[in-house]
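Note that one protein chain is taken out, while the other chains of the complex remain in position.
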Amino acid sequence: MTLSDISSDSSTASTAIGPVTGGRRSWRTVRRIVLYVVLIGLSFLFALPFLWQASASFKNSAQILEPGLNLIPESFKLDNYSRVFDSVPFDSWFYNSLFITLLGTLGATFSSAFCAYGFAILRARGSNICFALALITIFIPFEALLIPEYILFAQLGWLNTPLPLIIPWCFGGGAFNIFLMRQFYKGLPRELIDAARVDGASEFRIFWRIMLPLTIPALTVVAVFHFIFLWNDFLRPLIYLTDVNETTLPVGLSGFLSRFSRQWAILMAGSFMALLPIVVLFAVAQRFIVKGINLTGVRR
Amino acid sequence: MKIGESGRLQVSRRPRSSPRRKRRGLQTRREERWFYFFIAPWLIGFIFFGLGPMLASVGLAFTDYNLSGWPSFVGFDNFERMVDPVQGPLLEKAIRNTLYIALLVIPLQILIGLGLAVLLSQQVRGMPLFRTAFYLPTVVSGVATVVVWIWILGSDGLLNQGLELFGIDGPVWLRDPATVKLGIVIIMVWGGTGGMMIIFLAGLQSMPRELLEAAAVDGASAVRRFWHVKLPLLTPQLFFNLVIGVASGIGVFTETYVVSSETGPAGSGSPANQTLTLVMYIYRQMLVNLQVGYASAVAWVLTAAIALLTAIQFWSSRRWVYYDNDNR
Partner (left out) sequence: MRHPDSGKTRRWRSRSLIALVAIFALVAAACGDDDDDDEASSAPAVTTTAAAAAAEMDDDDHGDDDDHAHDDEPDSDMGLPTGNVELRMAYFNGGGQTQIDFREEQAADFNEMHPNVTVRMEPIPDWSTTIFPQIAAGTAADVLWGGTDDGYTQMVAINAFQSLQPFIDDEGFDLSPWPDNMIQHFSDADGGSLILPVSNLAFNFLYYNKNLFDAAGVDYPDASWTVDDLINATRDLSIPDEQWGLSFAWGDLYQTWMRMYGCEFANDATYPSDYTYNGPACVEALTDLDELARNGYINWELGAKFGGLAPGDTAGETAFSGGHTAMLLSGTWEAGSISENSGGAFEFDAAPAPLKQGGKIQGAAEGFGIYSGTDHPEWAWELVKFVAGTEGQEREAKLGLGTSPIESILDGAYCTSPAPPANKCEVAKIGAANTEWEPLTAAWGPGFWDVITPAAEAAFLSDAAPNWQEVLDEAVDLSRMAGPLS
């Protein structure tokens, strides 16, 4: 049986491991029930903020600010939603967010997977210093670079274009993602690479044909993380996109909660619509994160 | 690697490169070329987008600059200011607040993230739904989150209503100086474990199944299998989460900024400087007071401190992180 068969939710999976006797079977049933109770309880707890936001999007401002577990709205009227579309260019913000996030995620995922292969597998003079330099970029507080970076992109003439939000990610995808991919490469069995090298495969071929397919869970993690990061990013769109119609969802929606005007109800509807794509994305992507990997096939 | 007696993972430290060693020079040069081929995108991006701003910022740390006119060189004045009678106590407060939050958040995030990942790697029906639910707090973000947090951590919030069941009268978490940092820890643990959980989950799924099966056939108990097989195989991910956890724990900003903006002016550290973390302190000096040089100096001292902590972790990782595929 291949490993990907095991991975998807199949109740037969447990039988693959060891013989099961009668007494152990009933113990297993108890265990299973406990597991379900724990899972259902915890997932309700974890889903609460999301469920609450969903229900708040149907309420009026006063109801939103009431404390307590009132998750069921009085009615499911779509007033708040229609007010979002009437009052702001929601579709334009949505499109901008999607455009920037998709391209940025694509660039970051592939380029970080590519660069991480060098950092993880290959030995070279200077590799440690390069990796240290990469890591340092994670540690610098954002304010320190805010102004110099802004000046750099201003000089390049990239203000009010999505370029500063996309292009840098296409070059290496950020140290966080490189580091993450490196850890996954390093955990893979060494024999795979040694064998491939003995066979005369080029490093690029090893990367493309062996490492990449084997790290689909890690690639998915990088893509999901980066998508959510870009989708929710506030600071960069705020300073690089100053045209109100060409901005992204987080910056645009912040207008509903400004100093002199707080429109809770519309904010909740807008935020919930902004939230849905990443929830759907994750629900789809998690299948790839947990997909088992069939090493035997690669290893011959 | 293989599973030895008693289901313990055994790492064969074979002389990895013995056949290659003879052709050392040729091999090394070939490998080096490939190395620079692979890291080229990063290197180009770093030189074009990263290096300039970094060096500019390092340079500014030795100047007095408020955005108007020329930065004037002041030597180490900015570094001396960090310990003067005005900034010294404030900076000390920021360090204390940061350490308090980081020391609680980092272990909690890692342990809970690991626990949840193990729970979610079980094989039961409906798991995709559970996984999505567990990840939701990490996804919820943006301006609306403030309301969500008040709903949970407010005086009549969910947490206090829960505590009431046990007869505990909860505080006003985010407004009382005595509890606001704990409130921020709760926010960070709630919202930050999802990421760690996913990385662990992906690590658990990337493990070679034969090893796990071999351990099971050997009759090792589930607990034993976890400690001696799964956990060592998970150390690369654990190490990543530790390094990133330390850096982001010490670099905490967003949560404290959001919470303090609720009561006081932006970046104020409200209430009573209890949410004044190091990065918040830098924000205030840089973008509220426009002391760009001084703020840059503090920022780079902080960067150096995190880099040092990370270096220590890398050094220690040789003893406890298991890489099958090491290029050292």
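Letters are used for the chains, namely A and B, taken in the order the chains are written, and counting of residues starts over at 1 for each.
The criterion applied here is as follows: a contact is a pair of C-beta atoms (placed from the backbone, for glycine too) under 8 Å apart; a residue touches a chain by one contact, two chains touch by 3 or more.
Just so you know, these numbers come straight off a predicted model, no measurement behind them.
Participant: Out of A:Thr248, A:Gln263 or A:Gln286, which residue would touch the omitted chain in the full complex?
Facilitator: Candidates A:Thr248, A:Gln263 or A:Gln286; residue touching the omitted chain: A:Gln263.
Participant: Looking at A:Leu69, A:Leu235 or A:Val284, which residue reaches the missing chain?
Facilitator: A:Leu235
Participant: Even though one chain is hidden, which residues of chain B still touch it in the full complex?
Facilitator: Counting only chain B, the missing chain is touched by 13, 15-17, 21, 47, 51-53, 55-56, 59, 66-70, 85-86, 90, 150-151, 154-157, 172, 174-177, 262-266, 268-273, 276, 284, 287-291, 318, 322-323, 326, 328.
Participant: Quickly run down the residues of chain A that touch the omitted chain.
Facilitator: Chain A touches the chain not shown through residues 60-62, 65-67, 87-88, 125-126, 128-129, 133, 146-148, 150-152, 154-155, 159, 235, 238-239, 242-244, 251, 254-256, 258-264.
Just so it is clear, only the chains that are shown with their structure count from here on.
Participant: Using the average of all C-alpha atoms in each chain as its centre, how far is it in Å between chain A and chain B?
Facilitator: 16
Participant: What residues of chain B sit close enough to touch chain A in their complex?
Facilitator: 1, 16, 28, 31-32, 34-46, 48-50, 52-54, 56-57, 60, 67, 116, 119, 121-148, 151-152, 154, 156-158, 161, 195, 198-199, 201-203, 205-206, 208-210, 213, 216-217, 219, 233, 236-237, 239-240, 243-244, 247, 251, 253, 278-279, 282-283, 286-287, 292, 295-296, 299-300, 302-303, 306-307, 310, 322-328
Participant: Which of the residues in chain A end up touching chain B in this complex?
Facilitator: On the chain A side, the touching residues are 3, 6-7, 9-11, 13-14, 16-18, 32, 35-36, 38-40, 42-44, 46-50, 52-53, 56, 64-65, 67-69, 111, 114-115, 117-125, 127, 130, 132-149, 151-152, 167-168, 170-173, 176, 178-180, 183-190, 193-194, 203-204, 207, 214-215, 217-218, 220-221, 224-225, 228, 232, 234, 249-250, 253-254, 256-257, 264, 267-268, 271, 274-275, 278-279, 282-283, 286-287, 289-293, 295-296.
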